[in-house]
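The other protein chains are all here in position, but one chain of the complex has been omitted.
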Amino acid sequence: MMVEPAQSSGAGSLGLVTSAAGRAAVRIGLTAVAPVVLALVLSGAVLSQMGTDPLEYYGYVVQRAFMTPSGFQATVTRMAPLLLLGAGLILAFRAGLWNLGLDGQFMLGATAAAALAPPLAQVWPIPLVLAASMVAAMAAAALWSLLPALLKAYHGVNEIITTLMMSFLGLSVSNALVKLAFLDPTTTVPQTRTLAVADRLPPLSGTTVSSGVLIGLVAIVAVHLVMTRTSFGLRLRVVGANPRAAIHVGLRVPLLTVMVFAASAALVGLAGAVEILGVHGNVRADWNPAFGLAVIPLVFLARLNGLATIVYVLFFSALQIGAESAARRLGVPHYFSLVLVANLLIVLALVEHLSQRWRLDTRS
Amino acid sequence: MPAAPLIEFRGVTKRFPGVIANDQVDLRIHAGEVHVLLGENGAGKSTLIGMLSGLQQPDEGDILLEGATVKLTSPKRALRSGIGTVFQHGMLVPTLTVAQNLSLGNPWWRFRREGDIAHRFEALCADFGVRIDPHAITGELSLGEQQQVEIFRALLRGSRVLVLDEATSMLTPQGVEELGALMRELAKRLLAVILITHKLREAFDFGDRISILRHGRKVAELGPEQLRETDEHKLHQLVVRSMFGGAGGAPHIRRADATGERRPVLTVRGLSVDGGGDGRVAEVSFEVAAGEILGIAGIDGNGQKQLAEALAGQRRAAAGEILLDGRPIASLDVGARRRLGLRYVTDDRLGEGTVGAFPVSTNLLLKEIGTAPFWEGGIERPARIREHARALIEEFDVRTPGPDTPIARLSGGNIQKAVLARELFGGARVVIYNKPTYGLDVHNIASARRRLSEAADAGVATILISTDLDEILELSDRIAVMSGGRVVGIIANDGDARTLVGEMMAGEMTGEERAGEAA
Amino acid sequence: MDMILSQSFLTSLVVGLVMAGVPLLLAGLGEQISEKAGVLNIGIEGMMLIGAYAGFLGAWQTGSLWVGFLYGIGGGMAVALLMAVLCVRIGLSQIVIGIGLTLGAEGLTALLHHVQFSRSYPRLPGVETWAVPGLSALPVVGPGLFDRHPMVYLAIALAVILSMLYRKTHLGLTLQAAGDKPAALDGAGVDVLRTRFAAVLCTGALAGLGGAFMSEVGAGLFIPFMTNGAGFIGIVLAMLARGRPLWVLAGAALFGACLSMTTALQVAGINIPTDVIQMLPFAAVMAVLVIFGRRASLPAALGLPYVRGAR
Partner (left out) sequence: AELKSIAILVPEQGSDFGWNQQGVDSAKAAAAKTGVELTVAQGLGYGDVRPTLRELAEDGVGLMLCHASGYNTACPEIAQEMKVPVAIVDRPDLLKPGLVADYTLSGHEGAYLAGRLAAKVSRTGTVGVVVSGEPPSWNSQSAGFAQGVKAEKPGTKIVYAVIGPAAYSDAAGGQRVTGSVIAAGADVIFGQGNGSSFGMLQAVETTKAVDGGKVLFIDVIGDKTTLDKGFLLTSVLWDMTPVYASMVDDIKAGTFGTKHYKIQLSDNSVRLLQTKNVPADAWAPIMALRDDIISGKIKIEPVFDAAAVRALMTDVAAK
């Protein structure tokens, strides 16, 4: 079979297929569906080792996460922070910067929002409070990324080390802030004041879905468009794809590096804010959802494509919601979802590699 | 007929997706001979010797060593079989010392004995009259020295066959002469040398036997008798016809004399650049007028690249002035200088000149990102970008499946055409070319030179940096020679320019003498 | 306050330093081998976790810590084998696969623990120490450093041995070439993929051993997620050490000392909130980076798959 090499612009684009629809269908079937099936089978083997019927488990997860109204709403709500984290990661990764400090930035954003919103809600109109809190969260996270950004931009210090370190530090700092500075004096529980349910981001009408998901969708689509359709995005992609070319064509790489870090961290901080303003209402000491390690695989699975990330985030949210429920009914701890995501990541990477090889082999 | 060949290729075929790189090639390499492989870019030379050095395996056919079939399945096997290769791109670890590089390949558990190897290396160097410190960090040596290290490494390993892939392309004329002498010496000691080159001159000067590849096939072989007996002009024609299928060599372009008083467009005064470890620029001054071509000759690594980058705005100048139309631009960045009409054609088209994964169309606008009409308010206008690309592709004859093809899929010559198109497009006042024809085949070289000179004729002030003296002599109006980061002299390109430049490059004349003479 | 100065307390701080430092040391040394050879091994956290689980399992089943260490090494190497096949042989992205393997190891060990141990929480018997004759009689550091489980000495010896190997044998050159210019190594007749493959396996072995040390000697039991980012700290140590094993040793000691200090300050009744004290090690690393943050000389080909003859 003859297959034209897919047109891929940039490092990780999902080869927006331009060839005939039939061929595209075959390719999607082979590169997207087959790996998912394979990963499900592999993970299913783990399930049956634990004495659980994989089909029953998967069926249950799908049923709960998609078919029941409350389950589906929960799935969609869970997407909000993940989408924002994904947007932040795409921005950084496309520009060739490994921002691995998500968890610290997320918690600082969350803490900033939680510190600000409840007291402000006493004096300001709510929309203003929400906006101000989100801005504060973005600023806090962006500020936290500044040190790694400057070290990278002006001293070439590897950002993997610095963002990881700043992440650990950020977690401690946000904890200390919660316990020492922003403590809710009315309770013995070490947590910030709680934003009243009525003052939070409004749910989509008639549902329990936090409107944070809209913010997430807007953000990731915006990032996608910025990266693929604007001059700013193109500049970042040049830096990411060939830093020497960026210097050659006169891009201010250090400045762009700092900007990307700030923007990426701001989106991550916004994820924290949305999670607090939309769902939790406060930050408890020692809370850390550690979304970072889960989202990174998702954006890679989506090959740094914003639109594909939405699909994978939906998948992952559904898996989480379904797994929490399945844990109760079928006695499989929700850690299982980690195994499934890992399997999926590895299988997909492998299949993508093989399909590329196959494509080359059939070119002659 | 000479004795049984040391190496024999028998019906060797190698296919790559979409290309037959080698097609039923028969080749015999004899001990005591320098065997030159000629062929245009992509003819399959590197692939052929890649199979000899164990990097690749033939799809069909056999390689025989002293009459017996060998399977060279890895570089290690090849080395064991006495085949040493000096590749087109350096194969030394830049962060290790020479001696460490030489001892690379020992099993990891062996104790290091760099002292021994250093001694042997020094002895060998002395034998050939070369001096290289075995404890120098390899990355800090000149390219020529690195190449010599590679050759000696092959000899130290007891190679009987020495393969040199485009070994001369990075060298200065002197370097080439030295290498030639070295090869002749090796041949005298009954080694077999395989030399790949693009320069016919070298083939005739150093070769005992010439094989010519074309489209993966061996199309001609000229033995020692033929080489000796045939008249040089005829030989030249014969070879060129075999290489290019009768199309003949490139037409000679000689520029119309462009002397006379003209207003300088670019003025450089006392420019100094700290190059870090790799070459610097010291107090360079010159002027280039509209329509003039100033050639900058010199041995590679004497500050030419640093000078070019400082002019383009990619590298900061430590001191000095740069004036464009009388306006100081030293404090401007790359983009601002470009907008004023200052352009730079880099010598590293793949490394920094283009982004390989991006489409041709984007690469054509890589230095104009964000400008109207291709971006409006920061938003990309794909139709206009593609339209622009189509026009340039057409105008510059870039052979590409289309504007959306990732530029890395193009051949080297076509990538260079795209880069030229980008730099010459729209209001170029000054263009700095850095080795514009490096790595291209004869056809592409001719077309690139034609472009360059046409642009100059249209009034572009041109700076041509090249290590190819012929190219400089062919195109320039005046020639500056750089050595050790300084311009040691600027002369008009007339009758005895070749000797003068050669002398300056060889360091036989000081800058002051030269300047006095040129004045 | 007197207890702060008591010999036994100071000794315990040294012990704490050693206990926290040894897994980091092993992980850092392991990561360093991969990095030298040009493989950024982000999966090391997963290798440690599997090593911790397997090591505990082995020790618990057979009653021998040494068998446990072998299990731990095996567990770490199993994960490393997967990484080597996918990233070295096939050339998939090292960061993606590394994160995938870490996630998978977290999930898998938590599941296994749930099935196997969550009802009984078995613990290993106390660790036999081996006193270094003479040295163990020294005050404070004697019992703290020289009356430990032999694995402690082995880990420290390993740093010294590796440092010597790198300096005296071709091991260091070979790895450095694989990381800086793999094509040159290939041209010199050494199989780059095999070199990197072996390097990744060594990383897995050391990381697995580090994990096993943590569960067998450090805790005496296995708890899900118990490595708590130690692997990531190992990556940081390896990057900061720039190829020098003794620097990894120093870095691991610094980290261990910081952790010990947090306990010391608390026990001394110095009333700083724990969260502030906990920042010490990370703040220390950031300070080091800010002060000495020149261009980190990482191998040129770090993170890039090697394909022979690729253009």
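Order of writing sets the labels: A, B and C. Residues in every chain begin at 1.
As a working rule, contacts are C-beta pairs under 8 Å (C-beta built on N, C-alpha and C of every residue); 3 or more make two chains touch, one makes a residue touch a chain.
On a predicted model such as this, the values are computed, not experimentally measured, just so you know.
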Note = Full-assembly contacts of the left-out chain, visible side only, are chains A, C
Inquiry  = Out of A:S43, A:S145 or A:T194, which residue would touch the omitted chain in the full complex?
reply    = A:T194
Task = Would you indicate which residue among A:V221, A:A327 or A:L354 is in contact with the undisplayed chain?
result = A:A327
Note = It is residues of subunit A that touch the chain not shown, namely 64, 68, 70-71, 74, 77-78, 171-172, 175, 179, 186-191, 194, 197, 208, 279-282, 284, 286-287, 289, 321, 324-325, 327-328, 333-334
Ask   = If the missing chain were put back, which residues of subunit C would it touch?
value = 3-4, 6, 8-9, 11-13, 15-16, 19-20, 23, 114, 118-121, 123-127, 214-215, 218-226, 228-229, 259-260, 262-264, 266-267, 269, 271, 273-275, 278
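Quick note on the criterion: only the chains that are shown with their structure count from here on.
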Message = As a quick test, compute the distance in whole Å between the mean CA positions of subunit B and subunit C.
response = 46
Request  = Could you list the positions in subunit C whose residues touch two or more of the other chains?
outcome  = none
Query = Among the residues of subunit A, which are close enough to touch at least two other chains?
reply = none
Ask   = What does subunit A use to touch subunit C in their complex?
value = 46, 50, 98, 147, 151, 155-158, 160-162, 164-166, 168-169, 172-173, 175-176, 179-180, 293-294, 296-297, 300, 332-333, 335-343, 345-346, 349-350, 353
Task = Sort out for me which residues of subunit B touch subunit A in the complex.
result = 15-18, 313-314, 333-335, 338, 344, 346, 348, 351-359, 362, 366-367, 369-370, 375, 378-380, 404, 406
Ask   = Once bound in the complex, which stretches of subunit B touch subunit C?
value = 50, 53, 55-56, 74-76, 78-80, 85, 87, 89-96, 100-101, 103-112
